[in-house]
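Below is one structure; the comments refer to it alone.
After this line comes subunit A, so read on.
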Amino acid sequence: MGWLRQTTDSSIGGKLIVAVTGLAMVGFVVAHLSGNLLVFGGPQAVNSYAEGLRKLGALLWVARIGLLVMATLHIVFAIKLNLANRAARPQAYAVKTYRRASFASRSMLLTGLALLGYILFHLAHFTFRATSPELAALGEYDVYQMIVLSFQQPLIAGLYIVSMFLLGLHLSHGVSSLFQTLGFNHPKYRNLVGSIGPFLGVLLALGFSSIPAAVLFGLLK
Partner candidate 1 sequence: MKLKLHVWRQKDRQSTGRMVAYDAPNVNPEMSFLEMLDVVNEDLTGKGEDPIAFDHDCREGICGSCSMVINGVPHGPSKGTTVCQLHMRHFTDGQDVHIEPWRAKAFPVLQDLVVDRSAFDRIIQAGGFISVNSGSAQDANNLPVAKADADHSMDAAACIGCGACVAACKNSAAMLFAAAKISHLGLLPQGQPERRRRAINMVKQMDLEGFGNCSNQYECEAVCPKEISVGFIARMNRDYLSSSIFSKETGSTSKSED
Partner candidate 2 sequence: MNLDAKIPAGPIADKWTNHKFDMKLVNPANKRKYTVIVVGTGLAGGAAAATLAELGYNVLNFCFQDSPRRAHSIAAQGGINAAKNYQGDGDSVHRLFYDTVKGGDFRSREANVHRLAEVSVNIIDQCVAQGVPFAREYGGLLANRSFGGAQVSRTFYARGQTGQQLLLGAYQALERQVGAGTVKMFARSEMLDLVVENGRAAGIVVRDLVTGAITTHAAHAVVMATGGYGNVFYLSTNAKGSNVSATFRAYKRGAGFANPCFTQIHPTCIPVSGDYQSKLTLMSESLRNDGRVWAPKKQGDKRPPRDIPEVERDYYLERKYPSYGNLAPRDIASRAAKEACDDGRGVGESGRGVYLDFAAAIERQGKDVIEQRYGNLFQMYDKITAENPYEMPMRIYPAVHYTMGGLWVDYNLQSNIPGLFVLGEANFSDHGANRLGASALMQGLADGYFIIPYTLGNYLAGISRDPVKADGDAFKSTKSDVEVRIGKLLGSKGKRTVDSFHKELGLIMWEKCGMARNKAGLTEALRKIPELREEFWQNVRVLGDKDNLNQSLEKAGRVADFLEFGEILCADALTREESCGGHFREEYQDQGEAKRDDEHFAHAAVWEYQGEGKAPKRHTEALTFDEVHLATRSYK
């Protein structure tokens, strides 16, 4: 297995892992959003979806563990690469001008860490319901109420919206970038690939934000 170690230790192998795990999580995020949007179909729709998920049993745990592994690898390798990147330039420029690098690409570490922080809060809040006794008191599958109660608090809703825009920013670079890392960059498709990231980023940010926005505006209650 020397080859595996050699590959994952390498610059390109490390990026591959970040790209592949990132792609897996994008898949999760898309699925998650699709589920969440059922909230617009009323309590029945979203609650039975949640119930269905819970009843997957062992399969759910496989998914959860898989997701945890993906997230961990993504974070560990991203940080490892980032530390190496910092070490590669011990003396900074007095003046540095960027010609091409997008704002999103330059803030990947920050948006990534912010998202990690938010995900931890998000899990504590919605999955473990450890942040408020009110949510803990709700029935197991009453996801609808949980959403509405939470997002009626502007602070929670605001934090959620901001985080989803950070997610969008992170993916606007990350998704286009993973094609390059995986070795797909062809002049014929360059513009298309370049716009997939920003497009998906905006779409996800708007999709996720629509729920707290709807709650705040009283469309969901």
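In picking the candidates, the idea was that all candidates are chains of the complex that A comes from, given by their letters.
Note that in this section a contact is a pair of C-beta atoms (placed from the backbone, for glycine too) under 8 Å apart; a residue touches a chain by one contact, two chains touch by 3 or more; residues count from 1.
The structure presented is a predicted model; accordingly, all values stated were derived computationally and were not measured.
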| item | value |
| --- | --- |
| Candidate from this complex that touches subunit A, chosen among 1 or 2 | 1 |
| Touch list for subunit A against partner candidate 1, complex | 2-3, 6-7, 9-16, 81, 84-85, 87-102, 105-106, 108, 173, 176-177, 179-187, 190 |
